[in-house]
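Every protein chain of the complex appears in place save one, which is left out.
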Amino acid sequence: MNSQERVWATYRGPFDPCPPVPFKTYVVPPNQYVNFQPPGLPQYPLAEALRAGTLWPAFYSPYESKAGKGGV
Amino acid sequence: MWIYEKKLQYPVRVGKCDVRMARYLMEQYGGADGELAAALRYMNQRYSIPDKVIGVLTDISTEEFAHLEMIATMIYKLTKDASVQELEAAGLGPNYAQRDHALFYQNSAGVPWTASYIQAKGDPIADLYEDIAAEEKARATYQWLIDMTDDVDLQDSLKFLREREIIHAIRFKESVQILMEERDKKKVF
Partner (left out) sequence: MEQPKACEPRYYEMLEQLQVLDFALVELNLYLDTHPEDLKAIEQFNQLTQERTRLANQFQELYGPLQNFGRAYSKCPWEWSQSPWPWQV
């Protein structure tokens, strides 16, 4: 669970056939809060930037696979 | 003109033989929100957009072609040595019947890529909002693909591609701001 993740519960109808999923999630990535990148943002070391997929930690968005977690 | 560079933008490793994932990855190869659609959408819009944002469209389009090559690499590695039986079990029997192991611009359900996936409205704001939406949709597709594999090597490359969509969306949002002539960056941040 990371701070970019939001959780919501789906409506449970009386005749839903499958075991209920307790909650669903979605991600709000950091680009949603920025209309224009300010200059001079701190940068990752370059090798780390490649692995992160961005030069700037402020825009990094983690995502973990739901595979094998009985996920959504 | 374009010059090809003989290297991937990011290392692509595939940790296990999983033909099933090759089929799902085609969503980002020839699907509506895939890399081909993205590259061609931006490269085409740039001819009818104000000069200030032509650079953004040209460069992001070019990067999308590098991503297309990464997706192709994943599909290639996952299917190269697959037997007919393995392809069939993964739902790629129809693909084999048409073209053996060849890649094709189609989505995960085998629907061929079509130009109607992309738009050019000729209105700079409308076009840029389509681009922002396209990046968010591609980000979501990468999430679902990451969910569908437990191969950490494949996940690693997909996470890189997902993050790139987030950065591209910022650049398109900035392009909108530039066209609004709203240059006071402190105020809009």
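A and B are the chain letters, set down in written order, and residue numbers restart from 1 in every chain.
Please note the rule applied: contacts are C-beta pairs under 8 Å (C-beta built on N, C-alpha and C of every residue); 3 or more make two chains touch, one makes a residue touch a chain.
Everything numeric in this text was worked out from a predicted model, so none of it was measured.
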{"item": "Given B:A38, B:A72 or B:L145, the one touching the chain that is not displayed", "value": "B:A72"}
{"item": "For chain A, the residues touching the chain missing from this view", "value": "36-37, 39-40, 46-47, 49-50, 54-56"}
{"item": "Where the missing chain touches chain B, by residue", "value": "3-12, 53, 55-56, 59-60, 63, 69, 72-73, 76-77, 167-168, 171, 174-175, 178"}
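Just so it is clear, only the chains that are shown with their structure count from here on.
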{"item": "Distance between chain centroids, defined by C-alpha means - chain A, chain B (Å)", "value": "19"}
{"item": "Residue ranges of chain A touching chain B (in the complex, touch as defined)", "value": "27, 29-31, 34-39, 50-54, 59-61, 63-68, 71-72"}
{"item": "Residue numbers on chain B that touch chain A, as the complex places them", "value": "10, 139, 142-143, 146-150, 155, 159-164, 166-167, 169-170, 173-174, 176-177, 185-186, 188-189"}
